[in-house]
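The structure that follows is given in the form of structure tokens.
Every protein chain except one is present and positioned as in the full complex.
Letters A and B mark the chains as written, and numbering starts fresh at 1 in each.
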Amino acid sequence: MGLAPLPLVNDAGMDLPIQELTPERIAVVFNRIMNTETAARFKVYMNTCVHCGLCSDACHWFLSNDRDPRFSPVGKVKQTLWTLVQKKGRVQPEFIKECSRIAQTECNVCRRCSMYCPFGIDIAYLLLTVRRICSELGVVPQFLQDTVNSHAVTLNQMWVKQDEWIDTLQWQEDDARAEVRNARIPLDKEGADVFYSVIAPEPKILAQLIGNIAQIMAVAKVDWTMPSFDGWDNSNMAMYSGDFETMGRVERSHHDAALRLKSRRIVMGECGHAFRGAVYDGPKWLGWREPPIPLIHAVDFYHELITTGRLKIIKKFSTPVTVQEPCNIIRGRGLGVKLREIIDATCSDFRPPEPDFEHNYCCGAGGGVINCGPNWKASRVKGNSVKAEQLAATGAHIVITPCHNCHSGIEDIISGYKLGMHVKFFSEILMEVIEIPDELQA
Amino acid sequence: MNEIISNLAKSWDWDTPSKNLSDISQWSSNFSEVQELVTSMDGERIASVVRAGDESFTVCVNGEPWSNTFEKAWSLKFSPAGVLFVIAMNEDEWSVFEEDEPWNDTFEYVWNLNFSPNGKIAGVNVRSAEGYGASLNGETWEHKFVQVRSMHISNDGRNSAGSVQMEPLSEGDIVTFKKGIWGLAVNGHPWEQRFLNVWGCAFSGDGTRVAAEVRLKSGSQTIAVDGICWNEQFKAVWEPVFIPGTHEVIAPGLSSKGWQLHINGSPLWNQPFNQVWRQKFGPDGKRLAAVVSPDFGRWSIAVDGTVWKSTFSDVVIEPIFSFDSKHVAAAVKNNNRWTIAVDGVAWNQGFDMAWNPYFSPDGNMVVARIALGKNYFVALDGKLVLGPFEEMWDPIFSPDGESLLVKCVDDSRYFRKILPVKELLKK
Partner (left out) sequence: MYELVSGPLVWIAFLVFFAGMIYQFLGMLRLAKKDKVIYPYMSLKYSLRSLFHWIIPFASRNMRARYEVTLITFVFHLSLILLPIFLAAHVVMFSFAWGPDWRVLPEMTAQFLTVLVMLACLFFMLRRLMLPEVRFVTEPSDYALLLIAAAPFITGFAANRQWFEYETVLILHMVSGCVMLMAIPFTRLSHMLFFPFTRAYMGSEFGSVRNARDW
């Protein structure tokens, strides 16, 4: 089949490590993973797939690359696992770079394809297995690996030092107090109703989101806390690179922090992959069927605050809005209806995307793909033209993105395809429409 | 309640049945903001960071404010020995204030305030213009580092350790990282050995040895004792502990069989688990208990390798031994309800929250702090015997086991109560 070669992308995280690999060493690692880390799912999925290609239409990469079969879900499995299994792992080092490119930079493990496979084969799981193999061989895109290194050292995603974290919270507390009387970010408070966790880009580059939440908590009179110690970051790129040991350590520290503070439940900020990591991938690796204490996403939490009247909406956001439904909380946790309800409660001109709910397209940034860094941005944006078309068709001016990866990913789509739209977190909408009672006005 | 606390408890007032030490509602009228309340172990003092003026804070103890005021103050804690500490800042200089008196040194930032297990020494991590380090009772490590991320203090408080970054690392530099730039600094002196990561840390009982979790390369972790690694490597390890009175180290390690406890690198208990962590020795230094997951999604305690008959769906916090090491209890959560399990038998009633349980000195009774909604109770052997209170701290048995010290806020007033256990049981 005559397919033009894909543009060559250099990446120090792949090009350097493959120089140290040999087919023998690859085979050893591959077979160890096959023998000790895969079982029924892997075997049955590989033996049941009838190569029908019906998963193709699920994938935004396939649809956006002119239906290039190399980007279809099963096409990605063929180019990686079929060969690996057939050759029992004895492949050339360059092949592992291909695997890394395909599994880590050209698949968002968004699991849309498992809703299109008639057999319900979890193709994302298969590609995560490829990522695991790459990671164990040390072949991971440079910036994704750097993020994982940060997780391993600091238990947060962006090398935030312990003092920087606390300092940022104290600074944001000051900012929140300038708006809402006695707004606080209670550190290490034992027995609070809510343990609030965020992802590291918040303290690093979007600190005002923490200030916003301090205001929201004060207005809604929520008994809450944040830890001054490690475990405050709920994100987890190690889950996506294939470094499951680091993933487990990060998730343990997150849940341990909430358990140590005897919190009733964890509420996490607007992030999708973090939710997936904290609510099932992480707990699963550690041995928990469910998180040890209830863990709810910001969308769920805002829904609760709005429907119980703890936050009063006094006006509606009138600019036309649409929504990027994050895979990991909609397809991943069924929060689609609640998300619509809080948008309806706060916005007067909502333009639904099509397809939507579980069938929404991934933003293209999730699954660790945006963390692969600038070298991979061009292919990522090119690989999601369907998203640009979908957003443009809504005619909205604002895209609500209750997920950090979606937020950055959609921003790239908007600028890449010159859509002239803007992205907002839901909390930013909320800040514009809630009542701050007189007695709380600073 | 460890031995150190029970020794300290001998000198406490166990005779006065009830002391109303402060009216908290009065605090709220004196200060525009009252933050979280903390109490001393003996219950004689209650304190909080309060707002003293528009932009200033102070510490209020039993209703009386300190003379110092601060632009910022946080991490208010009583040491086990009953000394009150706070981390505070004025004019961009941070320090530790010990009972209203500042330590000599000031820093760019101060955090991770904790205490030696014997309660005598307070330590913090610090950042100054020269770099990162630690300060103990005001004495600061001589050497500074690119970064420090933890603060551990030996039992006697004479030694301190923290994981430190030995070289700067620029964004995206995965090559330097792979060389290993992390070490452990003991009293400010780093190990010679460097690792990808150094986590956790434990001192031997005599404080002369330090063990830590280290990562050698991706998917390869082990335990290093004074910088020397175990011969065996694991996919992952968790926090090590020393066997009391020895220099032998025990830590959980993950191999293809599953998680197992290891002693100096060799399997200790034969049975592998889905998970094992928080291993702990009894006061006798011999009995060993750990939190284990025998099946996926089920949690329990194993004592000397034998798993409790009952398992719990959500979480088991940590094993707590009786003074004679014969019994083990733990706070557990099953089907979203918290309770206490003693030697594998859970209390009948479930709660919204349960804190760590503690045994009476003779090991026959177990007491725990319990929450139902926002109300706090004392639970003794599964029965709620006192409460509800607005706030409450862990109840403590008297050294003779006859009475219980209960520290609570009732109707906005803070009480220190001494209650005869016999009468509580009649309720």
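We adopt the following convention: a contact is a pair of C-beta atoms (placed from the backbone, for glycine too) under 8 Å apart; a residue touches a chain by one contact, two chains touch by 3 or more.
A quick note: this is a predicted structure, and the numbers were derived from the prediction, not measured.
Only one of A:Ala12, A:Val74 or A:Ala176 touches the chain withheld from this view, namely A:Val74. Among A:Ile33, A:Cys49, A:Ile199 or A:Ala274, the one in contact with the hidden chain is A:Cys49. Even with one chain removed from view, chain B keeps its contact list with that chain: residues 274, 296-297. For chain A, the residues in touch with the chain missing from this view are 1, 38-45, 47-54, 56-58, 62, 67-70, 72, 74-75, 78, 114-116, 118-122, 280, 284, 289, 330-336, 355, 358-359.
The criterion applied here is as follows: only the chains that are shown with their structure count from here on.
If you check the complex, the residues on chain A that touch chain B are 12-13, 16, 32, 36, 135-136, 138, 142-143, 145-146, 149, 152-154, 159, 161-163, 166-167, 170, 182, 184, 186-191, 228-230, 243, 245, 248-249, 259, 262, 264, 286-290, 292-294, 373. Across the complex, chain A is touched by residues 32-33, 35-36, 72, 74-75, 109, 111-112, 125, 127, 147, 149, 165, 171-175, 177, 182, 196-197, 199, 215, 217-219, 221, 235-236, 254, 256, 274-275, 293, 296-297, 299, 313-315, 317, 333, 336, 352-353, 355, 371 of chain B.
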